[in-house]
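One structure is given here, and the rest of the page talks about it.
For this view, one protein chain was removed and the others were kept in their places.
Now for chain A:
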């Protein structure tokens, strides 16, 4: 299943940087080497089994923008599943940004009325920390008003912290076809093994695609932080030409296990009883693997097998 995702916004707003970090394993510092995107760069990202994201990274210089809206209108805006529009929070020409945004929106609503719309208020790291919340609230309000009659979801992002993962995680979760079934299974799994928390990560991007928690945690940004931490570590492993397979971290208060799960996911299980032998949890993870594998690839033979079981 292919899903077309448009990535748009003014030139220099950070579209290619964020795409490179999320999908091409760049670290934030390396994005300074990226040049301006010319015209449209297409990339296919295999995501979770049969879902393929067809990313259209649309260069944002004015000349291109005009073409997208005029000559290439049909080509660009047809069959779009998601539009992600990036705003530079520090932009000096908000009016012009909004003008192009509304033109794109209009074209989108004509050609793909069902498309989901996301606005990312980007480069939030340039705003002093104590003002970020307020600045974002203002922007969000404006954007919701300006997007009428379309429905828009806004995120504040920065490539320098975990907010980028949060935004993309939320976006891709909405694209996964059987996300509800996935969530049920995760919840069931967590209850059976008495875990505090179970996270499911997409393998390549380490975005959280499903989670369950039974215990409150004071850190509400922890999923994105974990994504970020593991991804950094994956990169350090790749410097040695190795990939990391599994990880166990514990202290007196908790034990966490991160393990390769299905062919497209990693799982993280957090247990609050560190006296429980690791092997017990690892066996449970191994046993759950098959069920999730079937859930992800309902089309292949595994499905037949599955249905037989219930007959």
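The working rule: a residue touches a chain if its C-beta (ideal position, glycine included) is under 8 Å from a C-beta of that chain, and two chains touch if they have at least 3 such contacts; residues count from 1.
We take it that contacts and distances are computed from a predicted model.
J.: I notice the complex is incomplete. Of the names "Cytochrome b-c1 complex subunit Rieske, mitochondrial", "Blast:Ras-related GTP-binding protein C", "Proteasome subunit beta" or "Splicing factor subunit", which is the UniProt protein name for the chain that's not shown?
T.: Missing chain, UniProt protein name: "Blast:Ras-related GTP-binding protein C".
J.: Would you mind spotting which of A:46, A:137, A:250 or A:290 touches the chain that isn't drawn?
T.: Reading the full complex, the residue touching the unseen chain is A:250.
J.: Give the residue, chosen from A:36, A:94 or A:237, that touches the chain omitted from the document.
T.: If we include the chain that is not displayed, A:237 is the one touching it.
J.: For chain A, enumerate the residues touching the unshown chain of the complex.
T.: 28-29, 160, 217, 219, 222, 225-226, 229-230, 232-233, 236-237, 239-254, 256, 270, 274, 278
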